[in-house]
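Questions regarding the structure given below will be posed in turn.
Missing here is one protein chain; the remaining ones are kept as they sit in the complex.
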Amino acid sequence: MDGTLLLQLTINGVLLGGVYTLAAFGLSLIFGVSGVLNLAHGEFLMLSGFLVFLVSDRLGINPFVAVALVSPLFFAVGYAFERLLIRPLALRKEHVRLASATLVTLGAALILEDGAAFFSLGTEFEKSVGYFLPTLRLGPLVLPSLKLVVFGLVALLIAGLAAFLKYTYVGLAVQAVTQSPRGALLNGVPTARIGAVAFGIGTFLAAAAGGLEVIHSYVSPLIGLPLTLKYLCIIVMGGLGSFVGVALGGILIGLGESFVGFLNPAWGQTVAYLLLVLVLLTRPTGLLGK
Amino acid sequence: MSATLIQARGVTKDFSGLRALNAVDFDIAAGSITAIIGPNGAGKTTLFNLIAGDERPTSGTVVFDGREIGHLAPDEVCRLGVARTYQSVRPFLGLSVWNNVKVGWLYGRGGRAAGLKMEPDLNEILRFTRLDGIPERRAETLTPLERKRLELARALATHPRALLLDEIIAGLTPTETGEMMQTIRAINARGITVLLIEHVMKAVMGLSHHVIVLHHGEKIAEGEPEAIVRDPGVVEAYLGTGTQG
Partner (left out) sequence: MRRSVPVLALGLGGVLVAGLLALPWLPLAGGGYAVKVLTLLLIYVVLAQSYDIVGGTMGYVNLGHIAFFGLGAYACGIAFNAGLALPGALAAGMAVVMAFAALISYPFFRLRGAYFSLAAFGLVKLMENVTINLRWLTGGSNGLKVAAADRTLPMYYLTLGLAAATILAGWLVNRSRLGLAMKSIREDEAVARDFGVPTLRIKTQALVLSACFPALMGGLYMWYFNFIEPAQVYGLKIALQPVAMALLGGSGLVVGPVLGAALLYALEEFIWTHVEHLQGAILGLVVVLVGLFMPGGVARLAPVQRLLERIGLREDDR
C-alpha cells in the first residue's frame, strides 16, 4: 500500500470517526450521569436528520442553519424522555435497572423506528440534502470538502462541550455526578435534574450529528439501531466515563472501517464489534475506563 | 502460647499515585482481639482488603498461619480461614437469611469441608446471632442491626480462624453496642482471632487486647489500649477519642 493511499484512507477514517464521535459523546454523557445505555439514541439522530431534511427541503432554509434550528429542540425531547421513562427506574437494583432500561429504551427505539417508517411511507426511504462544495485537492489527495466542513463543525461542537463541562456550573455538576453520584448528592448537586439535563444535552448532540449526517450522507428509518450499537461499541471500547476514551474509540473505529472497508468490504461493518471484543478482552474496562 | 496468626512485613499499597499504606509491619497473635484505629483515610479498610485478598499489596508480604497470602484470590483466602464484614454492610440482599448463611457454610473453610451436617450447624449459628426466628426473611427486609448480625452469621458459617470486622459497632445504640461487644467476646472465646476497625472507643477499650494505630497509611503506634490512649502522638493524630463511647 503506497503512502498516498495510506494517507487517504487515514483522512477518510478520521473524518468518518469524527462524526461518530459526536453522537457517541452524547451517549457517553447520558451513560455517565444516568447509568443508562440509551438504545433509542440512534433514533433521535435519525429523526433529527429527517427534520433537517424537511426544513431545508420544504422551507428552503440553508441546511446548516436548519441543523442549528432543529438540534436545540431535541434537548427538550431528551429531557422529557428522561423524566418520563428513565427517572422511574432509578431506584431499582442494578441488574434489574440494566434489564429495565434495556427494555424501555429498546421499546422506545422500536416505536420511533416503526413510526418513522410509517410516516415516511417505507423503510427504504433515504433522505439526503444535496449540498455541493467544490472538491479540494492537496496534491494527489482528495479532500472531500463537505465532509471537512462537517468535521470542522463536529470539532467545534466537541470543543464547546468540553468547555461547557469544564467551565459552567452545570457542566461541573455533570462531571461530579459521573464520578460519584453519592458524592455529588452529598455536595448539594441536584442529581435528578442533572440526569435530565445530561439526557437533554446528549440527545441534542445526537440531533446535531443527525442533521450533519443528512447533509454529507443520508438518513433512513432503519439506521437508528445499527448506529446506536456502533456508538455503544465506541463508548464501551473507549471506557465508560472517559470522554477522551470516546474520542479515541470513535477515531479508531472510523479508521478501522476505512481501512478494513477498503481491504475487505465484507468485514467493514463488523469492525466496530471486532475492535470492541478485542479491546475488552485485553482491557476489561475499556481503553481508558475506570 | 500465642502463636502469630497474621504477620505483615513492609506492606505497601499504591493506588495510581496515592500511597494508601506505607511499609506497615505487625504481628497478630492467634486468639487475640486486635483493634485497628486511626483517622478516616488512614488506610484501615485497605489493610483489611489486603488481608482478605480483595487487593494485592504493591510490595511487602502478608503471611497467614505461616503461609504467604498476598497474591491469593479472595475465595482462596476465605478457604484458608479469613472471613469479614463490611463498613457499608453487604449481605446478599435478594436472598433469605438462611441462604445468606448457607453460602458461607457451603463455600467457606469449615462446614461442608469439615464434614459437618449443615442444618444443625446453621441453626446453631442463627441462634447465636439471634436470627433464628427469621430464616426465610429476605435480607433486604432486615433492619440495619439485623443486617449486621446477618453479616456476622455469614462470616461465622465459614468457620473462620480470623474474623475481620469493619466498623461493625458504628451506628449502634449504647445497648446494642453492649450486646455486640458481648457477641464479639463470645466469638473470640471460641478461639477465633478478631481484628476490628473501630472508631467507637468504648469498644476498642472494652474488647481489645492489642491496638494498632494507623495514620496516613503508616503505623504510628502499637500496644495495649490503655497505653495507646495516653500516647501523645496518637492523641494528636486522632482527635476525637473523647467524643465517642
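Every chain is named by a letter (A and B) in the order it is written, and numbering of its residues begins at 1.
As a convention for this text, contacts are C-beta pairs under 8 Å (C-beta built on N, C-alpha and C of every residue); 3 or more make two chains touch, one makes a residue touch a chain.
In this text, all values refer to a predicted model and were calculated from it rather than measured experimentally.
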Using the definition of touch stated at the top, determine which of A:Val70, A:Ile215, A:Cys233 or A:Leu288 touches the missing chain. A:Cys233
Contacting the left-out chain in the complete assembly, out of A:Leu5, A:Ile111 or A:Ala155: A:Ile111
Candidates B:Lys13, B:Lys44, B:Arg84 or B:Arg147 - the one touching the absent chain: B:Arg84
Which of B:Thr58, B:Ser96, B:Asn123 or B:Asn188 sits in contact with the chain that's absent? B:Ser96
Since one chain has been left out of the picture, which residues of subunit B touch it in the full complex? 52-54, 73-75, 78-79, 83-84, 86, 90, 92-96, 99, 102-104, 106-109, 136, 138, 154-155, 158
Mind listing the subunit A residues that contact the chain we can't see here? 37, 85, 88-89, 92, 94-96, 98-104, 106-115, 117-118, 225, 229, 232-233, 236, 240, 266-267, 270, 272-274, 276-277, 280-281, 284-286
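Please note the rule applied: only the chains that are shown with their structure count from here on.
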Between the Cα centroids of subunit A and subunit B the separation in whole angstrom comes to 47
